[in-house]
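Before anything else, here's the structure in question.
As you look at this complex, bear in mind that one protein chain is not there, while each of the others sits in place.
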Amino acid sequence: MQSLFIEGSSLMHRLSARAKLLILAALGVLLFVTTNIAVLATAVLLTAAVYFTLGLPFKAAFARLKPILLTIVVVALFSLAFNPWHQAVVALLRLTALMLFAAGVTATTTITAFIDEVTALARPLERTGLVRADDIGLAVGLVVRFVPEILSRYQAIREAHAARGLKVRPTTILVPLLILTLRDADNIAAAIDARGIRRHVI
Amino acid sequence: MNIRFESAEVRYGARVALLPLSLELTERRIGVIGLNGSGKTTFARLINGLTKPTGGRVIVNGRDTSEDKSVSTDVGFIFQSPQNQIILPIVRDDIAFGLKSRGFSKVEIDTRVDAVLRRFKAEHLADRRAHELSGGELQLAALCSVLATGPSILILDEPTNQLDLRNRGYVQGLVEDLTESAIVITHDLDLLSGYERVLVFHQGQLVADAAAAEAVRCYREIAA
Amino acid sequence: MNIRFESAEVRYGARVALLPLSLELTERRIGVIGLNGSGKTTFARLINGLTKPTGGRVIVNGRDTSEDKSVSTDVGFIFQSPQNQIILPIVRDDIAFGLKSRGFSKVEIDTRVDAVLRRFKAEHLADRRAHELSGGELQLAALCSVLATGPSILILDEPTNQLDLRNRGYVQGLVEDLTESAIVITHDLDLLSGYERVLVFHQGQLVADAAAAEAVRCYREIAA
């Protein structure tokens, strides 16, 4: 039930979801065809300007990026250890720019808009007879909904360990995490059916 | 509303969740009580077709729930844990979500969302994130989402769970004011005071079907 | 038990969950009531160090919860939703798990697991799946897991949630019979009848600290 969406009226908020997704997809290709550091640095500056003017206080805006930024820095450091520095800088800039813009898109696009766009994009696939566009849209929306929930479940399970003075191990985290989220998933599936959201099935 | 159970039963493998049950429900308010695991939720899920009877039939407003999937449009369901029933994170989006799949136009959806929010004086919740709402607000949001699509029957499974005295009174008021028919499952016996018809389940069987006072007496005996 | 709050407070950014609080708890049974969001769970989490005070100190049996992690071995905690606290899927494994990490031998673990199951007459639950248990059974299983490791203080956060009359009486009995000290948070006011000390929270503040009857009166006033 959580989401990364933040309210606001910035340019990004006003842009249609489709435009944002198209730019994002284009960026995903363009950033990878160049290794020019100046171009990539400009891209980082531009995307940073976009992201940090969405209306979120700087601290909060930065806090959301921290985990992912950390992994990017780790990637770059490793790259630095084994590759020429130029390559490491390119990787760092590329990933940072992409992440900034993608974070901007997720922060300004509601799950509903995501679902609508993905559904529209998938519509042609229906002709294959294999899939329903509505289902693809719904599935993507559900993933966006589940990710923050999984992370907060993870926190809750860590707390349960702490409260009982137990050591945290991968299996003792993963097992309750899966069982609890599977239960949630079952309830959510029932709610979707009860509300008649997948009309072709119900 | 007209709900008819014709020897409807539910088994999960060897375990019987509901023994063959025949009855007719037409009252505007119906309460359902019973011990944990007595079959209350199973009974309710039969009514909107979420669970299909393994024997017998359930007929809702003339339609057999096993055959006619459109029953679920007539019957709204508020689940035991409402946080799992809100599918999209923003209240307004969640309300709109159910409407969209019914093929309403964008304008119509907006009108209906606004109407239901106004009806329950919940305009202030429209842009809130569901996971940040308090228990009472969450129930209210769930109610809006479910009623926006216009079911004529509403099932509430333990709507006052985890709520404090104030929110409990608040939800009770909401239910009283509903123009829809309502079936209320609860452990909170005060909620049912004044109900003309209350069903008591015990070990998968309907053991009493009476006005609130009488039904509660029967329930207390079972629980003792 | 000896719990001392010394101007302990909890803030989440700008939101105050608990205003500076000073008090000492030594009674064997303590009740905690208040509206949704009034700070009850926050108060309880301070006691076993799950939440650290953002100001002031909390001293449990002579140890500062902010400095000494071992407090959590003294204080058992049963969460508001006990399914969140069962870590391994089978009841017996979950009980054993807490003991294993405390370095007991296999034989000792088995003895202790059996002992706690016997103590609460819960032998029939040993091999059940935690997620299939009914609400009352789940509370019982959580109680076994937590008490197996021998804490001297037990905190129960809304232990009668979702429970029917019978299970409610049952849990009430369990709590009454505990030899450990217990702090009980609840919306179920009957549970606290006879408690000598009940705390009432309102908007993050302790507004009453009295015997059950008096505290409940104060709470009803707030809720009205």
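Letters are used for the chains, namely A, B and C, taken in the order the chains are written, and counting of residues starts over at 1 for each.
As a working rule, a contact is a pair of C-beta atoms (placed from the backbone, for glycine too) under 8 Å apart; a residue touches a chain by one contact, two chains touch by 3 or more.
In the analysis below, contacts and distances are computed from a predicted model.
Novice: Considering only the chain that is not displayed, what protein name does its UniProt record carry among "Molybdenum transport system permease", "Heme exporter protein C", "Biotin transporter" or "Cytochrome C oxidase subunit IV family protein"?
Specialist: From the listed options "Molybdenum transport system permease", "Heme exporter protein C", "Biotin transporter" or "Cytochrome C oxidase subunit IV family protein", the omitted chain resolves to "Biotin transporter".
Novice: Taking the complete complex into account, tell me which visible chains touch the one left out.
Specialist: A, C
Novice: Sort through C:G37, C:P89 or C:G169 and give me the one touching the missing partner chain.
Specialist: Only one of C:G37, C:P89 or C:G169 touches the chain omitted from view, namely C:P89.
Novice: Given the contact definition stated above, which residue among A:S10, A:T35, A:T53 or A:T181 touches the chain not shown here?
Specialist: A:T181
Novice: To test your reading of the contact rule: which positions on subunit A touch the chain that is missing from view?
Specialist: Within subunit A, the residues that touch the unshown chain are 21, 24-25, 27-29, 31-32, 67-72, 74-75, 78-79, 81-83, 95, 98-99, 102-103, 105-106, 118, 135-136, 138-140, 142-143, 146-147, 149-151, 154, 170-171, 174-175, 178-179, 181-186, 188-189, 192-193, 198, 201.
Novice: If you put the missing chain back, which residues of subunit C would it touch?
Specialist: 88-90, 129-131
In this section, only the chains that are shown with their structure count from here on.
Novice: Max contacts between which two chains?
Specialist: Of all chain pairs, the one joined by the most C-beta contacts is A-B.
Novice: Could you please state the distance in Å, as a whole number, between where the Cα atoms of subunit B are centred and where those of subunit C are centred?
Specialist: 31
Novice: So which bits of subunit C are touching at least two other chains?
Specialist: Nothing qualifies.
Novice: Specify, in ascending order, the residues of subunit A that touch 2 or more different other chains.
Specialist: none
Novice: Quick check: in the complex, which residue numbers of subunit B touch subunit C?
Specialist: Residues 34-38, 80, 134-136, 158, 161-167, 169, 187, 219-220, 222-224.
Novice: Which subunit C residues qualify as touching subunit A in the complex?
Specialist: Those residues of subunit C that touch subunit A are 48-50, 69-70, 72-73, 76-77, 79, 83-89, 97-98, 101-102, 130-131, 145-146, 149.
Novice: Sort out for me which residues of subunit A touch subunit B in the complex.
Specialist: Per the touch definition, subunit A meets subunit B at residues 1-3, 5, 7, 110-112, 134, 141-142, 145, 184, 187-188, 190-199, 202.
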